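Sharing a structure, written as structure tokens. Questions coming.
Note that this complex is displayed minus one protein chain, with the remaining chains in position.
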Amino acid sequence: MATSDKIGAVMVVGGGISGLQSALDLADSGFKVYLVEKQPSIGGTMAQLDKTFPTNDCAMCIMAPKLVATGRHHNIELITNADIAKVDGQEGNFTVTGTQRALRVDASKCTGCGSCAQKCPIETTDEYNENTKVRKAIFVKYPQAVPLVYSIDQEKCIGCGICAEECKAEAVEYDQKESGFEIKVGSIIVSPGFDEFDARLKAEYGYGVYQNVVSSIEFERILSATGPYFGTVMRPSDGDIPEKIAFIQCVGSRDEKVGNEYCSGVCCMYSIKEAIIAKEHGGNIKPKIFFMDMRAFGKEFEEYYNRAQNEYGIEFVRSRIASVFEDPKTKNLVVKYVEKGEPKEEEFGLVVLAVGLTPPEDAETLSKVMKFGLNDDGFCQTGAFTPVSTSRPGVFVSGAFSSPKDIPMTVAEASGAAAKAASAIASARGTLVTKKEYPAEIDVSEQEARIGVFVCHCGINIGGVVKVPSVAEYARSLPNVVYAEENLYTCSQDTQEKIKQMVKEHNLNRVVVASCTPRTHEPLFQNTIKEAGLNPYLFEMANIRDQCSWIHLHEAAAATKKAKDLVRMAVAKSRLLESLENLTIDVNQQALVVGGGASGMVAALELAKQGVKVHLVEKEKELGGNLLKLHYLPSGDDPVEYVQSLSKEVASNQNITVYTGKKVKSIDGYVGNFKTTLESGEEIEHGTVILAVGAQEYKPEGEFLYGKNPGVMTLLEFKDKLKKGEVKGNTHAFIQCVGSREEGHPNCSRVCCTGTMTAAIKVKEKNPDAKVFVLYRDIRTYGFREKYYKDAAEKGVTFIRFDDGTKPTVEDKGGKIEVRVTDEDTGKEVLLTPDNLVLATGTRPSEGSEELAPMLKVPITKEGFFLEAHMKLRPVDFATEGVYVAGLAHGPKFLDESIGQGLAAVARAMTVLSKETLEAEGIVASLDETLCDGCGICVPTCEYKALEIVPDKKDEEKKTLDINIGLCKGCGACVGSCPSGALTQMGFSDEQIVAMIDAALEETVKNQEVKQ
Amino acid sequence: MSSATPNAQSQEKAEGDDFVPKIIVFCCNWCSYAGADLAGVSRLQMPPHFRVIRVMCSARVDPEFVLRAIQKGADGVLVAGCHPADCHYIGGNYRTRRRIALLRMLLQQFGYDPDRLRLEWISAGEGEKFQKTMVDFTKTIEEIGASPMRGGD
Partner (left out) sequence: MTEKHHAAHHGKKKVAGDKEWEPKIVGFLCNWCSYAGADLCGVSRFQYPTNIRLVRVMCSTRVSPHLVLDVFGAGADGILIGGCHLNDCHYMTGNFHTEKRVNLMERLLRVAGIDEARLRLEWVSASEGEKFSKVVKEFTEEMQKLGPSKVCTDDMVKAKVAAADDASETFRLKALVGKEFNLLTKGNAYGDKLDPEKLTGIIDAATEDEFERALILELARIRPMSVKQLGKVMDIPTDRILRHIVLLRQNSEIAMDHPEGFTPVYKTITIGGEQ
């Protein structure tokens, strides 16, 4: 296909956290994005969560900025309440047709004020709150929804006409019809997420019959401060706080009877999280988790599990649940279970079912319409080496739709899918994005402040409580205010025109809007004044709705007084506002990748495909990394063949310069402008860095006779022998968790259980009579890997569980290996005399990590893996911009996950490398050098490493501060710490904030004067 | 009016019921300000005696701001930031905690009731916590009475 046929746009189907990440990455690297969502608002499942593991971050707090960024991105077009009907064409050039169902509300007019829903007389249950709350027939999914547009629930609406009467913006359109769309895009990403397993199918647990049996997602809403009980843990039958809560794991997962053999991968962790949060909300609550295997396999998950037991006192019971019965009088629940072969029962006040993840309801429809394949379990089919590709070229997948997974894996994949989607149409980058043109900026620096104030009625939302005309009148009386008016809706399109007109007519050089919250509306008004030729930072907002009229509904006089105060404060700050320039930084559009293993090579190749010059540095003589030693993949694919083909591709790619057998000596600079020196002397200039330095298998010298008896070896060593046909003997024992999940190395190494299954199955395939024993603590074959566990068991592998506290013992009896282990299920000691003892050892960071971390000022975990910027939503980023991590360097993981992260790092890097210049924040720290004495107190307050003490250029004796504007995020933490007042924060200067304080208290002072 | 000295704790009590407290609230942009907005969206009602000043991070709250507010007659100052693990700027709010602790000591030394200054973690999802905090803090300030700077009698 000719390059010119490629379309520089991508369609992302599904607006959960996955779709948001893909859309933002693509839109930030030169592509137009159409984000299609079947619901009226984006946000997906994550928006429903209370907290996230393992950091207990508030889900909405960390997600809302991404929601808002997506909603206001000028290169992302949201198409909500929509379905895809047909996808024609091929990679690079698709035509997507679909329909947008009628919202019955004009999205361009709706201000999201909610007056309609307040008055709508029809109540129904609220899906966002899992039906624990009530919503109206005209509704928005949740208060922070994007887009914040109400829509009418067609099934429930009786057409009484009240919402239309209430809506002062005249946005309600009962006769609105569905509309079709036909859009041309070059790539497509599907990320429709998942559905929760319907617990009614497990009748023995009584879900849907007993009121106090709830699903985990319902419990998530129960825990949430925005949920039905405002965060108090209560049970649905009578609102009592349940003293004892039972969590039942694997409901609809690892269960042949319901047809879901796979493990859902996230339930163990979310149940631990829910138990911890429940405990935090009510100290007397006693949670108990009933589980089969505890699968805390992710980064720092095991420590979270340990804290749950040791710090929070949460009980864990390894068992199978037979059934749940209700005491009809107390509505308490009796849980009948089997622990160590013994039937037991216990009464609880509330039972939470950890429901598994199933393919989304519309999976089949999507697969038919978009023509890609599903796997046996109904999820999207992907390959071992192509984790984000569907069977249709040009259509990519991310998130839980390809297999159950947690948020960080989802976000990484979403970026990965964005990278693949971009590569396919790299030549069309920048062809469909728009850049807004603005008139030349008026220089206001010499002018006296001329402030215009616009006070909003917001229909009746403000005007119904606050006397808006008197606020406007008051504003006119304030110094420097030359114009003030009131508007029905200040945010409406016609008011924007009015504001521009008034700026011209009255020569306004500052604009204040008194209405709702700057969090959602500041960008709109900033854009308006920019269109009128004013610098956007000459705008200030007074929040007289969310933080005034709405919270003082019954105190009109006091609320009006407060609104006047807030306007006076905003005007006081406005008087001192200055034009701020968004500084630009030149970008060197080349990339450095450190580490030539799978993730490093994948990243290098993908960057090269997008036209970037890549420098790939590998300390070994040969590219390939750990894969060269892996030999077998559980899927049956050949890792060595794969890695060799990658190496060849890398070697022959003109955009990639390979430095093998070389180590990095130093890296200096910052985003867009790094300079790296290799130990061999080469100097490389580049704009971003991807750290893919891998990890290594732990060699347990001295443990379990390793290194002393030739029959004792690590898993990789065993696989090597297996491959070479050098395995002797017929009896093999595997010991799991060697060097993992123990003191000093508390976390799980994630891959060893599956690795053992692969080896065990291989042994049995070669010789069905071989005796294979696996000594384990928990089998953690999460996701679809569960089938290898089942396969191994079916092939006759014997699994013996030992207690977390009692390791097996190994002795050398005249060259023979004797293994003694206490089988936890029977309590009896078992003696094994294997020919080979295979130690499934943990993963250790590569030595390179510790050396590289200080060069880039990026953190590492106490175990030595790189620590990303945010465990949930920024899995491959660092706080230091322009530096990314991928693969085992970030923590133990499987090949497909490493590939996903390698791709993700590319998408993140491309948000920098696709630009010639980067625009820095306008709100940044700035320094008055005459006041700075170089004390350095501010330096550690900066989490972004933007501050450095340097010699003063004018005075060699003196030291001063250097602020790297490219790294500053504008939090102002340093400003608050400066003892000499040399630092200031643009847009939030001391003078400006003090002016607000003084204005807030002006009357107080006056009163005092009057009194005195 | 007697000339109220700052260390005359007993004179801090306002007489009569006409004492209307003046409270300055510093909210970080990402969590607490959003939490205050959510309280509004949820129509949670609270006393109208506080004025919010938005800062990007609670760590931006310079001790000078707090002292300025007190000097200008604020009866109470509340600093609200993200919960320690949630900070948009990674670790900013840990610094806030230390700063506020120091400031409370300072206030006490100058004869002010340290409870006039409070630090609260309020997340974007905690509209109700914002409400509760404002109800409770207003009550506390009403109990302590008018600031000596306002001639607390």
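First chain written, first letter: the chains are A and B, and each begins at residue 1.
Keep this in mind: a contact is a pair of C-beta atoms (placed from the backbone, for glycine too) under 8 Å apart; a residue touches a chain by one contact, two chains touch by 3 or more.
Quick caveat, the model's predicted, so the values are computed rather than measured.
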Selected residue (touches chain absent from view) among A:Asp240, A:Asp362, A:Glu682 or A:Glu921: A:Asp240
Residues belonging to subunit B that touch the chain removed from view: 42-47, 131, 135
Residue ranges of subunit A at the interface with the undisplayed chain: 119, 121-123, 132-134, 158-162, 164, 174-175, 211, 228-230, 232, 234, 236-243, 284, 349, 552, 554-555
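We take it that only the chains that are shown with their structure count from here on.
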Subunit B - residues contacting subunit A, complex: 1, 22, 24, 29-31, 33-34, 36-46, 48-49, 51-57, 59-65, 68-69, 72-74, 82-83, 85-86, 88-92, 95, 99, 123-129, 131, 149-151
Touching residues (chain side subunit A, partner subunit B) in the complex: 50, 55-62, 64-65, 114, 143-144, 224-226, 230-231, 517-519, 543, 545-548, 550-555, 558-559, 561-562, 565-566, 569, 869, 879, 923, 941, 943-944, 969-973, 975-977, 985, 988, 990, 993-994, 996-998, 1000-1001, 1004-1005, 1007-1008, 1011-1012
